[in-house]
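Here we show just some of the chains, and they stay where they sit in the whole.
Note that the chains take the letters A and B in the order they are written out, and that residue 1 is the start of every chain.
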């Protein structure tokens, strides 16, 4: 779907100090390189400042420090000056999405299966072939995607949007303005068993999942219900795709995790943390607020000091890696040999 | 849903040597810390023994070695003595779940699409908007979750329960009393291609997946069908969420795997193994019975001796890691330098 927006439309909605013809029309947001007269572009990373001179973008969004250069650029065109161009860009994408995406009409699709004992707000949308079980509550303006499943007594907060084919388990709750992508499973059983005579006796998972406001959860991510108490995601948490959150994990406000992360049971992760893709956090650990974990790092003990933590094997061409890996298997002996040499030389 | 259970109810069902007022009522199972008079608690890890003195739990489950201390605790209350308190706790959660969870009525939901050539036992349940294809057999007391898909000629054993939105592929079978969580895909094609002239020719996967009794499979886990023969999970295997089981893998009885594990094609894993989260097992390997693999370990060759195996890069603050990782890239040279020093000193 193509949309056309004038510079006046943008500034009326998002503010900023504008210079240029406000009747100019734009149909694309894009990077400085490759931009045309109908592209709105932005400069947030000073590294790309040199591209200002060459861009043909009809409008560029810049910080005050780049305002003069942007206004005097050879390619001409409009300028929007704003303290945080990247944030302005984010809001511009939101404006674009709101204009370009058709809205589902509110109401329950005739093929959805909504239990008589469920409460769906009249302004909410329930998509085709969705199931909403008894006791579930779907809030004002919420959207339940087609083929999704809302379990018994689950609660979906106001203006929360579920993509097609999401599962929210019995008794689990999401706050307001959350976004949940396709394939997400909230509230499957945590992995709990008591060993007995060489086999595993199931510990039924009696807790639920409680998710705050403004949380986003990526495709095919799983968040298990708690064993006795609940698994908790606080407000503003952002999870990417294919993440595993074990039972009774607690994730603090505005913490973000990239794809393929695993968090084992009862880990307690602070607020404002970032966890790199494919990192793993072991169970029963604590990470304080403001911890940043690099991609693929395995966190095997608590981190009680904010900071940046890493642990990844450096990759190399295969032959070099093979030699180093073979030596690594005898590293402790190598240390002993160095110690022996040191003794000889004293 | 709240439930209330008397001490008499618990002991009637689960046994144990009880002391205290059997008319006491409980509405919660919980840890010693934070317990109230209506909480049943338990002590299985001697590390927490000190908490016995402080707990306000109305009832505690303990081993004979802690019986006297539990009975004489300052907070008072009942005691159940049993040889394995953790196992007792597991069974108590099962009792709780059986009492608190509503059961679906047996029968096929009117919106389910069940082929005329499928056999669904009269005591089985098929949920809303599920599909059961021709030739499929659903056993006594089995539950097919809403929006699940049972392929052609697939077999679901007696009392096996599928959560909403599970896929069981054509010709695949599950034994009795299995539990399968949402998003699981059993029987997608294994990853098999013959390279030819710079592209990949598909090897159709003609085997199926055969799963034993009492197997549990976590959310969004995938178990591929075999290339020629079947992929096999023996009785009592427990898989957590987001696990990938390649074609023709064989997993022995009562082996358990934590979340995000990957097992490549034709690996043969013994019985009573445990595989830590995010570990990877390469293809065509053998792990004998009783092998325990640590979290995030990559198993690159067969393990023919039971034991505990690990291989994880130790994480550190980023600056320390960077220095060590840089040195690691020259570790083989460092060994040569140590060797040269040793020669000089002889």
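Definition applied: a contact is a pair of C-beta atoms (placed from the backbone, for glycine too) under 8 Å apart; a residue touches a chain by one contact, two chains touch by 3 or more.
Quantities reported herein were computed from a predicted structural model and do not represent experimental measurements.
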Full complex copy count, 2 shown, is 3
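Keep this in mind: only the chains that are shown with their structure count from here on.
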Between chain A and chain B, the Cα-mean centres are separated in Å by 26
Touching chain B in the complex, chain A uses residues 113, 129, 131, 134, 147, 149, 151-153, 165, 167, 169-171, 183, 185, 188-189, 191, 193-194, 196, 198-206, 220, 222, 224, 227-229, 242, 244, 246, 260, 262, 264, 278, 280, 282, 293-294, 297-300, 307-314, 316, 320, 323-324, 326-328, 330-331, 334, 337-338, 341, 344-345
Counting only contacts in the complex, chain B reaches chain A at residues 1, 28-31, 84, 86-87, 89-91, 93-94, 96-97, 100-102, 109, 111, 127-129, 146-147, 163-165, 179, 181-183, 214, 216, 218-220, 236, 238, 240-242, 254, 256, 258-260, 272, 277-278, 295-296, 312-318, 321-322, 325-326, 328-332, 334-335, 338, 341-342, 345
